[in-house]
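One protein chain omitted, others in place.
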Amino acid sequence: MLTELEQQALWISLQVAGSALAIIVVPGILVAWLLARHEFPGKALLDGIVHLPLVLPPVVVGYLLLVVMGRRGVIGSWLLETFGISLPFTWQGAALAGGVMAFPLLVRAVRLSLEAVDPKLEAAARTLGATRLRVFITITLPLALPGVITGGVLAFARALSEFGATITFASNIPGETRTLPLALYSTIQTPGMEGAAARLCAISVAVAMASLVVSEWLARRTRRRMAGRDTGL
Amino acid sequence: MLTELEQQALWISLQVAGSALAIIVVPGILVAWLLARHEFPGKALLDGIVHLPLVLPPVVVGYLLLVVMGRRGVIGSWLLETFGISLPFTWQGAALAGGVMAFPLLVRAVRLSLEAVDPKLEAAARTLGATRLRVFITITLPLALPGVITGGVLAFARALSEFGATITFASNIPGETRTLPLALYSTIQTPGMEGAAARLCAISVAVAMASLVVSEWLARRTRRRMAGRDTGL
Amino acid sequence: ADSVDVYAAASLTDVMNALVEQYEENHDVDLVPVYASSSTLARQIGEGAPADVYLSANVKWMDWLQDQGGVVVSQRHNLLRNRLALIAPDDTDIPSFTPDAEHPLVDYLEDGERVSVGDPAHVPAGIYAKQAFESTGQWQTLEPRLARGSDVRAALALVERGETPLGVVYATDAQASDGVKQLGLFPADSHDPIIYPAALIGEHPGDAAGAFLDWLSSDAARETFEQYGFEMAND
Amino acid sequence: MLELRIDHRQGDFHLDVDIRAPEQGVTALFGHSGSGKTSLLRMLAGLDRPDDGHIRLGERTYVDTRQRLFVPPHRRRLGVVFQEARLFPHYRVRGNLTYARRLTGGEAFDRVVSLLGIEPLLARMPDALSGGEARRVAIGRALLAEPDMLLLDEPLTGLDGARKRELLDYILRLTREIELPILFISHDTQELMAIAERLVLLDSGRVVADGELDELLGRAELAPWLGGFEASTPISARVEAHDERYHATRLALDDGQLMTLPRIDHAPGERVRLRIRRRDVALAREMPSQSSFRNRLRATVEQLDDGEPGMVEVSLRLAGQRLLSRITLEASEALALSPGDDVIALIRSASLAGSAG
Partner (left out) sequence: MLELRIDHRQGDFHLDVDIRAPEQGVTALFGHSGSGKTSLLRMLAGLDRPDDGHIRLGERTYVDTRQRLFVPPHRRRLGVVFQEARLFPHYRVRGNLTYARRLTGGEAFDRVVSLLGIEPLLARMPDALSGGEARRVAIGRALLAEPDMLLLDEPLTGLDGARKRELLDYILRLTREIELPILFISHDTQELMAIAERLVLLDSGRVVADGELDELLGRAELAPWLGGFEASTPISARVEAHDERYHATRLALDDGQLMTLPRIDHAPGERVRLRIRRRDVALAREMPSQSSFRNRLRATVEQLDDGEPGMVEVSLRLAGQRLLSRITLEASEALALSPGDDVIALIRSASLAGSAG
């Protein structure tokens, strides 16, 4: 049904978006927690940095990534020297680009949900001997789960559709970094390839819908578990 | 301090992102409400359509917009014949593109907050004689305000940074649709213009930060108003 | 004053900005340059974008536009030529050479290093590069070692940043960038001629648009084009 | 007439009731925790739909599952006070009180606010209220909606004694003056004794008994549920005179015997109803001399029943009415009581404070 190229792009896309989500989920939750429940110097700065990838055109983010994480970049050169790791032109690099672009969406959604958790319950947990950390893990985070799920979907979808930063930082290498959006872009730029473009478009949409359905199902389960009275009104 | 071109791009960006936010905020809240609190046939489909702009590469969305809203498009041709309105290649078109791209972010955040509103309070309001609509306007929506604000910031920031869909659908017309990201693109296309690019980059970031600060302040005000005990824990 | 919308390929951004300024000094006309990739511009014009003049970075998209019903293309002619250049970061150790069949590029690549090009699937500069590699018999070896950028500028950036030791861009790009060194030009016969066609768009193109298009072939314009590294096509 | 026929399942719990109550006065819902009181109230308020059944208040049918009729909560005009306060956290106290937009100011508003003692709180946000303060605001919010019926789910918990009595008085006046019917859920037997005329006794979702409170309290088989009430008997009498010196009121029973109780506010000639707690009625064979008992009433033993272990419930006939006395088995044997005996019922006047209504 799918051509080999399509399969390849699909597979890379899933791998890249999945990895992107995996690498940002813990830091994302952590940063969201910091922003939601703590006051510290530099908070506004952190908040700003988190939002950067959202407000800059993706190509610019990709370029900045190249500046920082490229082989001559501050972090990139260190990575290369210390571990022999070079991220540009690799699918890991594409995942990084996707993760960076998706990060603010994840943080925002999680933060929103964390802020909505009733501090009364956290207080009750404290009196039961739970440390701040245990309260966070056992009370705050589970109650914010809908936000984590929403944030996760947004992030996954964003990483899945990421184009500008990816192509700039990780290039468009077939079999390595050519994700669905990159493949789609190539076809759309070629006269007469509208059919192939439509197919790729359909595949992207299908993947996104699937992830959506899964997330809805997860979210519904969480909610149903807690649902009591007054939910059907 | 700013060159004329920068001022122009800044002004267009604000106008476009502001308009984008303005046109999606009411439908966004409405759709979020539908998705959060109602079951109806086609709900999954609506959910999917809302997310489309998030999962497709922006250029593709711009292209689809061109196909649908262009002067030969289904809606575009109708608009042109009936009202003499043509959206592509106008700042209104850029606002449309920004709005479409930002829509899923707005809906997701608002929906998340709506779902977190305690249905017990809605039930109480119903017993006090409030219709569903009044309950939504006086109870649900105000309590979901943090989500509306977050959604608004995300949407505004997304519209502000929108590039792919805009350049494809609205083109890169100076004084009309050349927003900051498009201006940035034009300079970046030119080797040796890194200085100008950096300036535009800085302006984008500054605008985004400013909108962030405003939104944080708004959100904080809402929260502080309701804050009672157990908030400082 | 009349206003003329000039849709120009993104690779013409800097030279066109200079030309617009130059032209507006002596003419009572308002030039509006619109930059995007040739393909985006072609599709937009196809959808009725208010273009008066279209400058494409390759022949293909001008052909495509002419094939579309509903858009009238007139006074089409080849305006400019460009050359394909091999570049390296400006601190490179590699001496200048001509990238022909005698000098396969793999010899200059370490393990894992790549050559950055525009995506040969659709970026015109990439397509020319592919042709050049094919005609010099190194496509098979180089294909898996390419770093494909979304446009020429991206390919250039990768070299500027030292991510790749080699890159293939237009000679004009190589000249404009401070961060790269031009190692050599691909032989002109190793790929299709790099031609920038120009044309008037629309059923009734205004006089001002026609005048501007004519002026682009004038000596005054030629000087500026050449200053930016272009050659006039003159046909 | 309030008619509730409901057959409904939620989880393991099965609510299956058929209740008919007059559309006036206070009807109490009583029963163990988890017996279905709140569930019933929610159906009446329109917050849950019964699987099957109908609900009618007077002319109006709120629910009839057979006819697929369901009046949404906001068109039922019922004032609900929930078990939790459920204040709107984003409105000030004033905004909460006036949410229903019926009484938003003026005399009636001021009266409710001052009765509840919440004037100083009007500009506060609900999260800065104490538990009892929040509860008072919730009561005020329901009252100010000017409902056709009040549904109160343990409304007075968390209030101090004085405030509780004031509110009970006010609620009583509401039912009388504006004939507002009230459904009242409470675990507090004293509260119910003071306010409820009728009682619906629920157990595991079923109605165990339904009727006049006084009548139910007299039924021995209901003791497992109503044992917590300080069982009492209503006695009707006429105000004879007030004794200002002793701050006392004399009542005459129908047979002319006199009773004394602490001063009450009823005019001479008015009939009043006393609730006399069983455990306050002692019995003697002979009229004791020189004791502090002001009330020494001649009565006849009608019946003796076993009560809790070691206790006997004695039914007496007193001036054509029934009076119950609870004495120990030991005392009963010592007095050798048997039906038909004449006895003296000794009731301390001090124990009758607040028993008239």
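When the chains are written out, they are named A, B, C and D in that same order, and each has its own residue count from 1.
Definition applied: a contact is a pair of C-beta atoms (placed from the backbone, for glycine too) under 8 Å apart; a residue touches a chain by one contact, two chains touch by 3 or more.
Computed from a predicted model, the values in this text were never measured in an experiment.
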Touching the hidden chain, out of D:Val112, D:Ile235 or D:Ala282, is D:Ala282
Which one touches the absent chain: A:Leu14, A:Ala130, A:Met193 or A:Leu218?
-> A:Ala130
What is the set of chain A residues that contact the non-displayed chain in the whole complex?
-> 120-121, 123-132, 138-139, 142-143, 145, 225-229
Chain D residues touching the chain left out here are 10-12, 31-34, 37-39, 83-84, 120, 124, 128, 130-133, 135-136, 153-154, 157-164, 187, 189, 227-228, 243, 245-248, 260, 262-263, 279-280, 282-286, 288-294, 308-311, 325-332, 334-335, 346, 348-351, 353
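To be clear about the criterion, only the chains that are shown with their structure count from here on.
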Using mean C-alpha positions as chain centres, tell me how far chain B is from chain D in Å, no decimals.
-> 57
Multi-partner residues in chain A (2 or more other chains touched) are 59, 63, 164, 185, 188, 229-230, 233
In chain D, what residues contact two or more other chains?
-> 47, 73
